[in-house]
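Accompanying notes for the structure given below.
In this view, the complex is presented without one of its protein chains, the others remaining in place.
Coming up: subunit A.
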Amino acid sequence: MKITISNTANEPLYQQIMEQIKENILSGELQEGELLPSIRSFANDLKVSVLTIRRVYEELEKEGFVVSQVGLGTFVKAGNTELFRESKRRMIEEKLTEALKLASMLDISKEEIMEMLDILSEEIGNG
């Protein structure tokens, strides 16, 4: 698992760590059932406070990415990553629907919209 903490980023530490663990789970780098490091050793390695790691584990558990078992540790729960991807997809669909509605109000054709999408995605670098 790779985690890079940036001191210049504006995001708080626990959020940076949390997002990166999520990415590791979504990409399959961390597998279902895998044991995450203990709070103290993780904190030592990343040079952050145990309270930050504890917060990260608690938040991840709330969102259903991990389960912690008393005395055993915190384990990856990959079960709902499909759900998570799905909900992200739905988010995109909502935004696109919004854009389409606006376009029809402004009399912009579907072809024009497709063209815009192509140009925009090229600009972002995904195209």
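A few points about this structure:
Everything that follows uses one rule, which is that a contact is a pair of C-beta atoms (placed from the backbone, for glycine too) under 8 Å apart; a residue touches a chain by one contact, two chains touch by 3 or more; residues count from 1.
By definition in this document, contacts and distances are computed from a predicted model.
For the omitted chain of this complex, the UniProt record lists the protein as "ABC transporter ATP-binding protein", which is one of "ABC transporter ATP-binding protein", "Glucose-1-phosphate adenylyltransferase", "3-oxoadipate CoA-transferase alpha subunit" or "Cobalt transport protein CbiM". Contact with the chain that does not appear here is found for just one residue of A:V48, A:V67 or A:I113, A:V48. By the touch criterion stated above, the residues of subunit A touching the omitted chain are 7-8, 12-14, 38-41, 43-44, 47-52, 54.
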